[in-house]
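A single protein chain has been omitted; all remaining protein chains appear in their positions.
Right after this comes chain A.
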Amino acid sequence: MSMKTVFERTSGLTETQTHYCPGCTHGIIHRMVGEVLEEMDILEDTVGVASVGCSVLSYEYFNCDMTQAAHGRAPAVATGIKRVLPDRFVFTYQGDGDLASIGIAEAVHAAARGENITVIFVNNAIYGMTGGQMAPTTLIGQKTATTPFGRNAAVQGLPIRVSEMLSTLDGTAYIERVSTHDVPNIIRTKKAIRKAFETQKQGHGFSMVEVLSSCPTNWGLDPSESLDWIKDNMVPAYPLGVYKDSQKEAGQ
């Protein structure tokens, strides 16, 4: 009987077991990034920047040189690395609290400068690590530890659509929003990540992939309900698609 390998580890990730909750899609996004780094054969030329959030220990999982940044500052840290080593691949892996709240200035300015880095932006509409508080991306009506009656626009303001916002900046080269709620979307996620790293390879400037992701633990849902919640609630608020492709716009 012949056997076909249907699943293999990627060399883009270490063998360290991740600490993510059951059903959390952080792990899937890690795998997509790891596979892209492996397939592009750039693991040895890459320096990744972990942020502060549930993915803080991602420096133990990505199989390349890694630096751990202060909360929100990953794009500034990545800028420092890339300016010294312009021929290396530099990426950040950030949550929505990290990027869209405390680190919004660093994200906006790295994008505006057209830093030739790739940002993997994991939007789960919540602060996972600290126990489920409101993020800038928390949906209207969504209950969190700090919006116990649901997010109220009059009190807590409205969600930030980061991809749309950053795509208005001339420094950005590639921006796409994708999701992890089913297999076709996961495949699209990987394609988008590949495109972002290719953008960096060609030196076109700032690339970001916003990935809609689950947080079963803090949403109070089981893993499969969580995927439905992304599809039914997050996708309508955060439409998927390519928001910026400067090369395409340039008529390539």
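By our rule, contacts are C-beta pairs under 8 Å (C-beta built on N, C-alpha and C of every residue); 3 or more make two chains touch, one makes a residue touch a chain; residues count from 1.
To be clear about the criterion, contacts and distances are computed from a predicted model.
Set against the options "3-methyl-2-oxobutanoate dehydrogenase subunit VorB", "Electron transfer flavoprotein small subunit", "Peptide ABC transporter ATP-binding protein" or "Ferredoxin", the UniProt name belonging to the omitted chain is "3-methyl-2-oxobutanoate dehydrogenase subunit VorB". Per the touch definition above, the residue from A:C21, A:A70 or A:V242 contacting the chain not shown is A:A70. Within the whole complex, the absent chain has one touching residue among A:T79, A:N123, A:S167 or A:S207, and that is A:T79.
Chain A meets the missing chain through residues 14, 43-47, 49-50, 56-57, 59-60, 62-70, 73, 76-85, 88-89, 105-106, 108-109.
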